[in-house]
Each structure stands twice: as structure tokens, then as C-alpha cells.
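Let's turn to subunit A:
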Amino acid sequence: MENILTVLLFFPLLAGLLGFAVHKDSIRTYGIAVASIEFLLSLWLWISFDMTHAGFQFIENIPLISDFGISYYVGVDGISLFIIIMATLMTLIGIIALNIEKDIKNLIITLLFLEVAMIGVFVSLDAILFYLFWEFSLVPMLYIIGAWGGERRLYAAIKFFLYTFAGSLIMLIGMLYMAYAYHSISGSWSFAITDWYALLLPLEVEKWLFWAFFLGFAIKVPMFPFHTWLPYAHGQAPTVGSVILAAVLLKMGTYGFVRFSLPMFPDASVMYITPVAILAIIMIIYTAMVAYAQEDMKQTIAYSSVSHMGVIIIGTFAMNAEGITGSIFLMLSHGIVSGALFLLVGSIYDRRHTKLMSEFGGLASVMPKYAVIYGIMLMASVGLPLTIGFVGEYLALAGFYKISPVMTLLAGTSIILGAVYMLNLYKRTFFGPVTNDANLKLEDLDGKEMAALVPLVLIVIWLGVYPKPVLVPIDNTVKALTSFMHEKAQTKEAKATILVSKTNREKK
Partner candidate 1 sequence: MLEPISVSLESLNLITLSPMLIAIGGALLILLIDLFKDNLDKTMYVMLTMLILFIDIGATFSLNINERGFFDLMLVDGISVVSQLIILVTSLLFIPLALTASNNRFHEYSYPEYFALFLFMVAGLQFMVSTDNLILIFVGLETASLSLYTLIAMHNTKGSHEAAIKYFTMGAMAAGFFLMGSVVVYATTGSVELYEVAKILQSQGVDGLSSIIAPLGGAVLMLVAIGFKVSLFPFHMWTPDVYEGSSAPMAGYMSIVPKIAMIVVAMRFFGIYINLNIEAVSYLIIIVSVITMTLSNMMALVQKDVKRMLAYSSISHAGFVMAALALGTTKANSSIFLYYGLFMFTNLGAFAMLWISRHKAKRFHGRYDHPYEKFSGMISAHPIAAVIMAIFMLSLSGIPPFSVFWGKLYLISSVVDFSAATGESKYIVLAIIMVLNSAVAAYYYLKLIVYMFLKPPVNELNLVYTNKSLALATVIGFLVMATILSIFYVQPLMEFVTYLVSSSGY
Partner candidate 2 sequence: MIGLSHYLVLSAILFSIGLVGVLRRKNLLMLFFATEIMLNAANVAFAAISYHYNDLSGQMFAFFVVAVAASEIAVGLGLLVILYKKYGTLDLDEFTVMRG
Partner candidate 3 sequence: MTTFAFYFFATLITLLFLVTVLSRNVLYAMTALAAGMVLISGLFFMLDAAFLGAVQLVVYVGAVMALYSFAMMFFDANKDIKERNGSAVTVFLLGGAIAVMLVVIFTAPLIGQGVASLYPPAEGATNPQAVGLVLFTKYLVPFEVAAVMLLVAMISGIILAGKKMDFSLSVVEATKSIDSKTIDNMDNTEKKGDK
């Protein structure tokens, strides 16, 4: 099946449209069925993926607006493959765990549309196509937050939308500039990323293009100081919204760095490692502290997301295969772990209609299964070895050590501060005596919730112990990426900083 990506991309769209015809009592099952099929399709993608091949696979290229070089150009490589699988998985999990009755039909259809946008972002090899899905993903999310969210949902939804929208528009200018640059050299228009890779830009141009793209990605990530939309969005979003937001939507930003900034502007990327890393470190430390101060469980996890995203950024800017592979793996692990944590907070919220830590205490005795799964996810979140969280965090930090030991030390405080706020959260919620009578009668996780969470637990442990099947394809692509960057780099510093891994050096 050569056109599997197209099928993958348009299947949820079709399913969403057909979903309008499904009766609302059956829509849940319909949603689960569709999401499962989509997930299986993405697994099929994995199976048929050629692990030894570093470049793009399953490429489809159909010109859409040929005069302006815009085409339907899709493909996957090791970097995007697993993010796609994660997106389909988290959508499935999110629908399984869905605990909303109000307008459920609209919600499920919206989720399916969101899935289209998410997959679209990660398969697009055409910048405009990428931008199309990138922007479009805001719409379903806006609806999800705004319609099923908490008290200040409108504020949160609009803030989320406008903030990210503004950032990506600046990025759009960068894209248009790239297209022009390509045009002025080759004489034809193209928005194909692969064409852009080959472009050698003057340093000055590279520099400001880097920042144009940076702004778009940084707001999405979200990097300090552009992060303030995130706590609101998470705080107000329904569980499924938070899950997908944290698991997939944030990854779009970091994915953008890997897909665009690094290969397109290697010199500028190297040049701006320090400012970016400083932002990332501030983000790691500062948001970890803010997370510690939170009263609301969900907010803690939301801020912890920001903090972890800082590590991903650090890894991305490590400019060596270790760091970049690590950061991509960390994207996956953070997606799964934070998704699971949001699910967990969601299930307690469903029971008690509050997320304030002060309302809880001693839950471990009342809801042991819940406590166990929460504990596992917590440990994964703080990066315990043999859980999924460790591999990426370790590799990202290890990679960045090559750039700057001191900054790695500062970024590494993530593992301390992460433990501080996470354990504090766990202690306040799960440990101690049960002080609130309302908590005494709480029921443990039900079958639906277990069905959503147990697979995640298994993945967390499986990929923590045996990450090879995922790491190897990522690593292959990343190695090719670093050697490409090395070759493309114009300045001496960049050539020196971008590290080509041994295997690729031998190939030459």
C-alpha cells in the first residue's frame, strides 16, 4: 500500500463526516472503532516502514497549486513515524477514557477532525500543507476547550487560539521568504521541505529566518516566556483535550524545530544555541518551581509539561545524534506520560469535581489501583530508568553536555525539581490519612479507565526497558540529519559543533 499516508490522513476525516449520520447513543463505540482502525493503520505503517532507510518513505507528491509550488507532498521518516503512532494512540486512548455525556457526538467528531490535523502536521513535507494542518489543528482544540472546559474555558480557549495563531503567522512569513529564496535561486516556486533543505542561504538571512520560525514553534512548545497560554488551556480543558494537547499538540513545536530549523538553518541554529538554551533552562527551572507552587493537580502537570518541553528543546539543540534522538524520544515519552497523568487527574476530577490537592490526601488507601498507576506514571515523569521517561531525558541531557557542561548541569536540575513537585503532589494527594470524608467512598478505577491506562503503563515500561525498536529508526534518521547539517553548515563553528556520528563518518 503505497498511499498508506493518504489513507491514514483522510480516514478520520471521512469517518468524522460520516459520524454526523451516526446516532448519538452509538457514537462512542463508533469513535472507538474508528480510532482503533486508525491506530492499527498507523501500526501497519510502522510494520511496513523500512527501518534501515534514513530518508522519507511512503512519499506522495501531487501538485496542488503548481504555479506557487504548493503540493500535496507527504512522507514519513524515523522522526515523524512514531509521533504519528503516538497521535493515533492517544486519540484512541482519549476516546476510550471519554467521560463526557454532553454533546458527545460533536466531541467525537471534533476529535476525529483533530486527529486529521495532527497526523497532517507530521506527515506534511510541504511547508504550506504543514502550515495548513498546523493552523487547522487550533480549531477543533478551540472547540474542545471552549465547549467542554471548566469555568474560564472561553478565556483559555481564545487565549490558546490567538497566541498560537499570532506566532505561527510570523512563521508563515519565514516560510514565504524561504519559498522566495528558493525561487530566486532555482527559478521555480516550491514549498517542498526537501527542496528547501538543499538551499544554502546567506548567513544574515538564515539568522532572521531562524527567529521567524522560532517564534512560531516557541509559542507552540510553549517556551518561556510564551508559555502562559498553556496553564489556562490545560486548566480549563476537559480531560481528553488536555491529553491530546499535552501529548501531541505541544510536540508540533518541537517537531518543527527538528523538521525545519535544524536542517534549514544549521548555522543559525548553532549560533543561537546559547540564547535558546538559556530560555530552555529558565523554562525548566522556573516552570518547575511554578509547578511546585500549584494548588491544582492539573496545573502542576501542565507546568511540568512546560518544564519537560525545556529538556526536549535542550536535546534538540545538542547538535548531535544523541541529543536529537533523545529529544525525539522524549517527545514520545512525554506525550504518553503526560497524557496518562492528565487522564488520571481527569478520573479523580470526574469523581470529586475538584482537582485541588488540598481536597485530597490518603487516596492511596482508598484507590490503590489508581495510586499504583499514578505512581508509575509519576516515576516515568521524573525519569526513572527502565521507564520510558528516562531514555529520552538521559539522551537529551547527554547530548547537550557536548555543547555546554554548565548548562547541562542547570538543565539537569530538571530531574531534581521534577521529583520535588511530583513527589509533593503525590504526597499531598495520595499519602497521609484520609482527611476528607468525601474521599472515603471513592471508587477505584473502573474498566473503561483501566482499558485506557493499562496500555499506557505497558508502553511506559516496555519502551523503558526495550526502546530499541523505536530508537533505531529515529536514530538512523537523526544520524543522517546531523551529517546533512554538518555538510551544509557554512561557518567553521557550526561545522565544529554539529557532530557526525561514527557510523556516518565511516560511510563516507
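Going forward, a residue touches a chain if its C-beta (ideal position, glycine included) is under 8 Å from a C-beta of that chain, and two chains touch if they have at least 3 such contacts; residues count from 1.
The candidates were selected such that all candidates are chains of the complex that A comes from, given by their letters.
Just so we're clear, the structure is a prediction, and the values are computed from it rather than from any experiment.
For subunit A, the touching candidate in this complex, among 1, 2 or 3, is 1. Across the interface of their complex, candidate 1 is touched by residues 63-68, 103, 106, 128, 131-132, 135-136, 138-139, 142-143, 146-147, 153-154, 157-158, 161-162, 165-166, 169-170, 172-173, 176-177, 179-181, 183-184 of subunit A.
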